[in-house]
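A protein chain is absent from this complex, but the other protein chains hold their places.
The chains carry the letters A and B, assigned in the order they are written, with residues numbered from 1 in each.
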Amino acid sequence: MQQNASPIPPIVSLRDVHKSYGTLTVLDGVSFAVARGEVLAVIGRSGSGKSTALRCIDRFEKVDSGEIVVCGHRVDLPDVDLRALRQDVGIVFQSYNLFPHLTIEQNITLAPCSVKRMAAAQAKELAKKVLAQVGLEEKLHAYPEQLSGGQQQRAAIARSLAMQPKVMLFDEVTSALDPELTGEVLKVIEQLAADGMTMVMVTHEMGFAKGIADRVVFMHRGKVHETGPASILTAPNTPELTQFVGTGRLKS
Amino acid sequence: MGIELDFPAVLQRWPAFVGGAVLTLELAFFATVLGAVFGTLAAVGRGAHSALIAGACKAYVEAIRNTPLLVQIFLVYFGLASVGLKLSAFTVAVAALTINVGAYTAEIMRAGFEAIPRGQIEAAEGLALSRPQIYWHIILLPAVERVYPALTSQFVLLMLASSVCSQISAEELTAVANYIQSDTYRAFETYIIVAVLYIILSLVMRAGFWGLGLFLFPRRRRLGTPL
Partner (left out) sequence: MGGHLNINHLIFLGHGALWTIGLSLIALVGGGITGFAIALARISPLKSVRIASGAYVQLIQGTPLLVILFLGYFGLAAIGLNVSPLAAAGISLTLYVAAYLGEIWRGCIQSVPKPQWEAAEGLALSKVQRMTKVILPQAVRIATPPTVGFMVQIIKNTSLASVVGFVELMRSGQIVNNSLFEPFAVYAIIAVVYFALCYPLSLLSQKLERRMGRGMTNLTLA
């Protein structure tokens, strides 16, 4: 048995990923990995490339070069099976993107019924279960416009959970919320982490990142500028990260 | 000099008027259903990856919208006859009206498609839905709900436009009016009565569409707000 090799490969790994929009370089050799059950927080300024890197993981952006492996799928290759990938990866967006013409229950049962061919009755039970997980059981038959921003985001998380993904991606999911509503969403994410979900979070909430992240990736101008355990947020090594967390909200 | 109007003489022909009105509604019904399907397909085709399909759909829409319905009806009528198809005037009328309303429907549906926020399509992709599933659940159904008032107006206009089918001897309401006025020599009264009947038919159609909308769109029925 080799002593240097890790016995379990990471569930998400990016290796030397490059991406440009014309002359603008967005990702300049990005590499990081996430182990099963790990929570990774990706932080950085606007324009540092953090959201782009996250979206590349679920193939919402194509990379110019580099290797991305997610749950055994080679995402960087053009022939990747997108539908199989997206059953393994769940993504929650900043603007929730709930389907406005469907009830919350229908929002949640749509994918399991259409993609996994789940029976309607079974899907409805699943919807009740995931809504209970995020604390919204009573909103089963409501329409998205009847919910507050925080409730909509929690419903969006429930919708992704219903597909039982192996990895969850969160793209600045509290940035569009009023401050008093972010707490309820962060609580749900915290519980998911405690239950062992593998998560990659792009976030501005420094205090939250420090609280639940196992590791942090700080991106700066398209590169991974600094990475390490969550403690680097209180004890940064590089001057850029020092400056960044100095301006961020740090609630310990 | 007095103008003598004799409405009762014309009104006693009411069975013929009713027959014409029924045929007008039948024409409108079939052309609406077929035109809605045809137009939606053309709208989907406008966004196709193949430049040939997208171009063909755009050419179809522009050709119909920039030529009169009367010319289109005659082209369909004589075109079908020249390939040897002997169809009833009703069938030809439905075919021409379908082709006509399909183009206008395609434009309305396309506007509805383009109003769907990109984020919702991304969310659907993130849930591993296939392209046809996304088209149906996330694009088509909400688009129809959003443009439903415009569609309703378009189909009511179609019913009014069906009067032109009198020119290929379809026995709809205007053709009935022409026949009755030549029979009674009471043209003024006849066309006034027919105008009123068309207005009534418009109201009936609008009421029908309103009811259909309540049935099709539960969200609208429950919340009363536009999408």
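Everything that follows uses one rule, which is that a contact is a pair of C-beta atoms (placed from the backbone, for glycine too) under 8 Å apart; a residue touches a chain by one contact, two chains touch by 3 or more.
Bear in mind the structure is a predicted one, so any value in this text is a computation, not a measurement.
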Statement: Among displayed chains, the one left out touches B
Residue of B:Thr98, B:Gln120 or B:Ser163 touching the missing chain in the full complex: B:Ser163
Message: I'm checking contacts with the chain that's been left out. Which of B:Ala9, B:Val22, B:Ala48 or B:Leu75 qualifies?
response: B:Leu75
- request: Decide which residue listed in B:Leu34, B:Ile53, B:Ile121 or B:Ile192 touches the omitted chain of the complex.
  value: B:Ile192
Message: What does the interface between subunit B and the hidden chain look like in terms of residue numbers?
response: 1, 3-5, 62-63, 65-72, 74-75, 78-79, 82, 160-164, 166-167, 174, 177-178, 181, 185-188, 190-192, 194-195, 198-199, 202
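Note that only the chains that are shown with their structure count from here on.
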Query: When the C-alpha atoms of subunit A and subunit B are each averaged to a single point, how far apart are the two points in Å?
result: 47
Query: In their shared complex, at which residues does subunit A touch subunit B?
result: 58, 60, 82-87, 89-91, 93, 95, 97-103, 110-111, 114-115, 143, 145-146, 156, 159-160, 163
- line: In the complex, the residues of subunit B that touch subunit A are 117, 119-120, 122-130, 133, 137-138, 141-142, 145, 217, 219, 222-223, 225, 227
